[in-house]
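Removed from the display is one protein chain of the complex; every other protein chain stays in position.
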Amino acid sequence: MGKKLYHGAAYYPELWDERVIEEDIIEMKKTGINVVRIGEFAWASMEPEEGKYDLSFFKNIINKLHENGIETVMCTPTPTPPIWYSHGHPERMYVDRDGKVMGHGSRQHACTNHPYFRERAALITENIAKEVGSLPGVIGWQIDNEFKCHVSECMCHTCKDLWHLWLKERYESVENLNEAWGTKIWSEYYHSFEQVPQPGPAPFLHNSSLHTMYQLFSMEKIAEFSDGQAEIIRKYSSAPITHNSSVFFSVDNERIFKNLDFASFDTYATIENYPAYLINSDLWRNFKKDRGFWVMETSPSYAASLASYAAPHPNGYLRVEAAAAYALGAEAFCYWLWRQQRAGCEQPHGSVLSAWGKPTVGYENVLEVADLKNEIEPIILSTAPSQAEVAITYSDRGKAFLKTESHRNLNHRSLVTDFYKRILNMGIHRDVVPEGADLEGYKVLFTPFIHYLSSEYIARAREFVEKGGIWIVGPLTGGRTENHTVHTDCALGELEKTAGVEVLYTFPMDDSGTVGRAFDISAPLGMWSSVFEANSETSVGVIEEGLAKGKSFITEHKLGGGKIVMLGSLPIGESGDLQLQKLVHHYSEEANVTLRSDVTQGTIVAPRQGDGFSVWFVINMDGNGGSVTLPQQGVDLQTNTVIEPGKLEIGKFEYKMIQFN
Amino acid sequence: MGKKLYHGAAYYPELWDERVIEEDIIEMKKTGINVVRIGEFAWASMEPEEGKYDLSFFKNIINKLHENGIETVMCTPTPTPPIWYSHGHPERMYVDRDGKVMGHGSRQHACTNHPYFRERAALITENIAKEVGSLPGVIGWQIDNEFKCHVSECMCHTCKDLWHLWLKERYESVENLNEAWGTKIWSEYYHSFEQVPQPGPAPFLHNSSLHTMYQLFSMEKIAEFSDGQAEIIRKYSSAPITHNSSVFFSVDNERIFKNLDFASFDTYATIENYPAYLINSDLWRNFKKDRGFWVMETSPSYAASLASYAAPHPNGYLRVEAAAAYALGAEAFCYWLWRQQRAGCEQPHGSVLSAWGKPTVGYENVLEVADLKNEIEPIILSTAPSQAEVAITYSDRGKAFLKTESHRNLNHRSLVTDFYKRILNMGIHRDVVPEGADLEGYKVLFTPFIHYLSSEYIARAREFVEKGGIWIVGPLTGGRTENHTVHTDCALGELEKTAGVEVLYTFPMDDSGTVGRAFDISAPLGMWSSVFEANSETSVGVIEEGLAKGKSFITEHKLGGGKIVMLGSLPIGESGDLQLQKLVHHYSEEANVTLRSDVTQGTIVAPRQGDGFSVWFVINMDGNGGSVTLPQQGVDLQTNTVIEPGKLEIGKFEYKMIQFN
Partner (left out) sequence: MGKKLYHGAAYYPELWDERVIEEDIIEMKKTGINVVRIGEFAWASMEPEEGKYDLSFFKNIINKLHENGIETVMCTPTPTPPIWYSHGHPERMYVDRDGKVMGHGSRQHACTNHPYFRERAALITENIAKEVGSLPGVIGWQIDNEFKCHVSECMCHTCKDLWHLWLKERYESVENLNEAWGTKIWSEYYHSFEQVPQPGPAPFLHNSSLHTMYQLFSMEKIAEFSDGQAEIIRKYSSAPITHNSSVFFSVDNERIFKNLDFASFDTYATIENYPAYLINSDLWRNFKKDRGFWVMETSPSYAASLASYAAPHPNGYLRVEAAAAYALGAEAFCYWLWRQQRAGCEQPHGSVLSAWGKPTVGYENVLEVADLKNEIEPIILSTAPSQAEVAITYSDRGKAFLKTESHRNLNHRSLVTDFYKRILNMGIHRDVVPEGADLEGYKVLFTPFIHYLSSEYIARAREFVEKGGIWIVGPLTGGRTENHTVHTDCALGELEKTAGVEVLYTFPMDDSGTVGRAFDISAPLGMWSSVFEANSETSVGVIEEGLAKGKSFITEHKLGGGKIVMLGSLPIGESGDLQLQKLVHHYSEEANVTLRSDVTQGTIVAPRQGDGFSVWFVINMDGNGGSVTLPQQGVDLQTNTVIEPGKLEIGKFEYKMIQFN
């Protein structure tokens, strides 16, 4: 990918005739679309009969697009094996938790671990890569499409065998597994790996280790599939490879992107939920720090299927969505989809053109994005997102642990999003980082809602603290081992020792009347909580009411140049939110976090760093307008006028670029 | 059926001994029951062992009833194949969408498409018809009972094969099917009909074409079964044939009644929902215009099963239910059931007599119906329901399309019922008509909530318009092809061209802040909507707020002597209801609709036409009383007194018959 910004759309030329394709290209040029993503569901068009490949149609399309200045991200079509693969072969299909075997007619119906699937997938991908890999129009690749968006862990026989092999690799001996999982409980004890069940129908819950490990196994397998596909492509093409994922799917995004070249996400958040839109940018930017991420799919107006639809975007929102993405590190902003589908199950979904070729309700907004892109492109290309000082760890493996042990339907994604939203609303520039992220450059690190914290993570965070960082751990973090059991040395295992605290006991504080006081605010406490011995030197939050009265729920521990802050519980309600804001504020101040503004809620500041200057993208996301105080004199890059320090007003769905020298 | 009114009940003599049957007949005579329906679940009594038939019990019963002045509607017992049919034969049983195979012990457990079922069903029906077809007591037939009331589309192997044959007949070549369904999407593409799946388990939604076609296939198959059964009966009996159906079941009522002789329905609406009771009469009257319909089942007080019960009718309601049915065209008003069952799963259900032979809580109300029937019989028999000027199209095929593409759990039945209720409450005499209805005699036609409108329907409606009618189309009408895909020429295909409008785009208006103004009222708009180009000549409703501001949502198009009015969106909330009332009022006035009164809500006027006179049945349905203005002097047929024009009061649950000359 070159040094430019992309404005793109998902395109399905295989569904339309030549006349329509001609129209499409004309319209793409009108709407400033300079890249399309094609092919991800077209297996049957590319290999209509088993072993008979024909990529000529796609080659022609790619070339024709390229001639018209439109580049292509080529996809592998593996989410939709053709009927020759699935018909009469239930053993190749995905099996759900209840044992239901999927049939043909939708997507993700095949088990992606079946050896014959792997074989056919490798062949189709190799054929595609060989045929189009060197075309000048192909500027990137996408593997498959939204892995595990409709399905999660497959329960077929192939998976059973692979599960046993995976366990063997992980535990070496079944005795190790028995010990690690504590299988003496409920007489679960296994004599061989072959006896270990998949977490299918059972009268009550499965062993937590079994349930979590099966998720990790499944996440590893799909990542391996992705790895293999990428390897094949690389034999024939130097274009970078991605996958379009999301925090909603049953995958380990960090693991998947490890062996890919750039990171992409799909999002369909509505305006009410714009922080859930933004968190993607703040997270995906950090999967591949050296390359801009792609917003690979978002609706020009509304998401829909036969069975549901979302509210359409208000006019103006699409443009600020694009502005925010580009400002926060996106290289591309792409729609799903270009032309409304006439068939299938997503016909009602928002698009740029209707199935009958007319502009849709979102069309004008797409034109606005095209203009925006052109306007900001030079500024974006001459800057990069400023290094954030505050990081929040997001973990898909943590999501798996929490899915197994969900307490009261807790969900890692939504818990972290809520946590993130608070920091966003406080005007702090932030990164959301995967577990394995380098912590260099940060001043404050948050690690909430991760049942199991690896030794490696603890060591890295410890080093971060020793070098002066403030690490805020919890709530609900560290109480489980890597095998999803409870620690037996102390409540939080290695973390507890590192954090210099003593957990007295843990218990669920919801509905227990527990009140904690910290930072001059009292708030009810909730969620599964760790109670610390109170100590006037280390206690920052003290329990005022309830079973643990007089004990501590927030402690500080100095280590090297920095500090570990244990947050044992979740302050809840309005006062809890305020208390948490004070906590964030307190430690941000203490850590000397500077990339922060007083921007009003609903508006964001995305700071970018150029060579000797910085630029603030100030963007109103909620359509209500807002303001921010400029700390110094700047230049409004749209009007090229000098702006004095002080309050800067931002109109509804307005964005401004202010350069500071 | 002769020239008389019927007052009947479902009767299960096979469950009781001789003494009870004697009691029953005495009680039937006391309660004015002059017809019973028998036999619909009695297969095991009639053919206790495979191939051994014995109808003597039923012959005796029919004769004995006849001797006592009670006629019989004889049923075929096919909803409940005996254990010799089902035991050990899972391949003969109904299979649900998840693949669960039904067992014996309830009803509708057999796949009605299995060839052996068809064979045994033909034999039992032939035996019954032969034995009782010429008995003088048999005045009618009912085929089966409530087709598809508990089940919908069967997924068994037999159905799979028949599905493939049905597809072959419909599409001739699989290439046609692929093209029609757009199966290139998601690599669904089929190489042979045999590969086309049933819409069973899949990770996400099936192709809309597949889902809808499978419903149409299933509806056609059950209708074919009905046809075949009727043919057998006709060989042995000249008595007319019906089936007891409902808008709730997974059938195409219009198709089923096409080959039957009279139409019947079952209803268990409670008083709160009396419009849902009335819509049945207004629809069923139009399935067989030449014959009175039957209310084949309704409770004398309350519906119930082991798992639920409804509130009992207040005293007086049953009588006005019967009055309304007879006035709106019923020939019979029948209860389910005569004597409370002692076993099974519907023991708690309301009945005329209890299982121990005593009068139930509804008994007195049944006596009132008997009196009512006697009182109104001469008036009913000398008149017929007046030809309505306003028609609303109801479509079970439309219901199937909407089941596939339900947007936000939309349901054709309840949408049309809401639409109907408004017109009912406005005091307009109306017909609810099937898609294929002759439009002769109407002045205004409404066609709401039908995704797919056939060319044949459009042509008929166009002719209706050219002759001077006003056709109001929408909302949610016409946007899909006959194969349940999206049009590619324009949003509404043929309809759009006929209606002389241009749809700019379509989008879901719910939660989008869209406001439309029409007939001097502003109202929020909702539902999937078509937006029309605004044109001061044709625009009747203009969008004031929202994404499509300035465009139109209601347009008029003059054609011949009439007009097509496109209603692109659904006005919602209180103001939306008012706006729709104004729309109905406006076009009713314009079309010179005269069969309308100012009857207060909760009371209805059912106008009937005699030879040189008309009669208004004015009936209070809601128990609150009401009034209506008489347009001219009339005669109260109960008191035989002259009533002056002007306000006529109607007491709680009262009915009056006013004759005008």
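Order as written gives the chain letters A and B; numbering starts at 1 within each chain.
We adopt the following convention: a contact is a pair of C-beta atoms (placed from the backbone, for glycine too) under 8 Å apart; a residue touches a chain by one contact, two chains touch by 3 or more.
All figures in this text were calculated on a predicted structure; none of them were measured in a lab.
J.: Which one, A:Pro77, A:Gly182 or A:Gly398, makes contact with the chain that was left out?
T.: If we include the chain that is not displayed, A:Gly182 is the one touching it.
J.: Per the definition of touch given earlier, which of B:His87, B:Arg408 or B:Lys647 contacts the omitted chain?
T.: B:His87
J.: Which one touches the absent chain: B:Thr72, B:Gln340 or B:Thr417?
T.: For the chain that is not drawn, the touching residue is B:Gln340.
J.: Can you list where subunit A touches the absent chain?
T.: Those residues of subunit A that touch the unshown chain are 98-99, 181-191, 195, 197-211, 404-408, 485-491, 504-508, 510-513, 528, 531, 547-548.
J.: Considering the whole complex, not just the chains shown, which residues of subunit B touch the missing one?
T.: With respect to the unshown chain, the touching residues of subunit B are 12, 14-15, 41-45, 48-49, 77, 80-84, 87, 94, 96, 100-109, 150-151, 301-302, 304-312, 314-315, 340-345, 347-348, 350, 354-361, 363.
Note that in this section only the chains that are shown with their structure count from here on.
J.: Using mean CA coordinates as chain centres, what's the subunit A-subunit B distance in Å?
T.: A distance of 49 Å separates the two centres.
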